[in-house]
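The block underneath contains the structure these notes are about, expressed in structure tokens.
A protein chain is absent from this complex, but the other protein chains hold their places.
What follows is subunit A.
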Amino acid sequence: MQHQALYNEAFGDAEIEFLATQAISETQQPRFAEGKPADVLDNSGAQQIPLDSLVSDGELVELTPLLDAPSYDDPEVTVRETLRDGVLESGMFNGEFYVLNYVYSAWTIWYNAKLFRDKGWTAPATWDEMLALCEDIKAEGIAPWTYAGKHPVYLYDWFLMLAGRHGGVEVVRAIDHLEPDAWRHDSVRAAAEAMYGLWESGYILEGTPGIDHIQSQTAFNEDRAAFIPCGSWLPNEQSAIAPEDFEYMPIGVPYLEGSVQPGLISAGGEEPFVVPKNATNLAGAAEYLRIMLSAEGSQIFGDTVQATTVVKGVVLDNPAAKATDALVADPENLFQPRFRFWYKTMDDEVRAALGALMSGESTPDELIERMQTVADETAADDNIEKFTHDE
């Protein structure tokens, strides 16, 4: 909202109508259908309008001109050059840039540094170290892992990064590109077996498949479980809830033995801002985004919500944010698996399949065959628009 103040400093007589709502699809979809959408829309949260359908319906403005425009602070530098590496990827649909993901976040595994220090544990780097530590953790009466069982989507990046680290980014890219037998790759199988192994060994907090994200995060805050997979926003979200001395620290997914790309991490933009093609004030919309991407605009955001934006050089002074920054330092290792956002049926399927795998309802082989089937069906369906990562 302070962004609007910045906008008004530049355009004194502009009146901005602002609506904050979670019910985005319910309130905004009819406006698209009517042809009178908002100028700028942060299409985020559980009730977002599916981006793939907005793009394939041609309802959005291609934002490359914004990227090539001079940045707000320095006319010599383009907007594109002020952004972090790898953040545009998630807004790309077949090489065209439609969605500006404003907030920078990474999917990591969290642990309580205070608890680990007190017990003399070291945060594991490899899967085997993690398994060895699980025994110690269990011996202390703490469950090694928990996750939001009711929303198995929290397992998605964990699983794909485990596979990607093992076999290299090509493995997960092949999955996104619906390549034949992509799911049957040995690394995917290894990842599925490793995660299934956690269930088999009883390393998951009992009852986890039946709890939601709030319950699992609360259990984690209470040190009932040692690890939880989540995005980098978690410490800020929990800052008012977690105990005073709780120290959120992130690690990348512990990698399997023989991993060829152990630093691979799923990171990129979140909070998708879009400009509808039928917006009344297209120029104003682009200018608003340009102001958001200015140094001042993104620092305001960072200070308010303690989260980094996609703009380089936002300084945050909390240890968790710094540790996350270190994990995403190497641009070669940044990759966001996208098929979940591109193909809705695969999204439904992968969540159900991962949920079943981690509660012992199905085996790794069943998961792989199930996902391969839906991937093949998606690839064969001419009515579904296909997307690729651009290289």
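Note that a residue touches a chain if its C-beta (ideal position, glycine included) is under 8 Å from a C-beta of that chain, and two chains touch if they have at least 3 such contacts; residues count from 1.
As a working rule, contacts and distances are computed from a predicted model.
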Identity of the absent chain, which is to be given by its UniProt protein name, from "histidine kinase", "Cytochrome c biogenesis protein CcmG", "Branched-chain amino acid transport system substrate-binding protein" or "Sugar ABC transporter permease": "Sugar ABC transporter permease"
Of the residues A:E26, A:E81, A:E200 or A:D390, which one touches the chain left out of the display? A:E26
Any idea which of A:Q215, A:Q372 or A:T388 touches the chain not displayed? A:Q215
Can you say which of A:D68, A:E140 or A:E206 touches the chain missing from this structure? A:E206
Which candidate, A:Q4, A:S44 or A:S359, sits in contact with the chain we can't see? A:S359
Hidden partner sits against subunit A at residues 25-26, 29, 32-35, 47, 49-50, 52-54, 56-59, 149-153, 205-211, 215, 219, 344-345, 348-349, 351-353, 355-356, 359, 361, 374
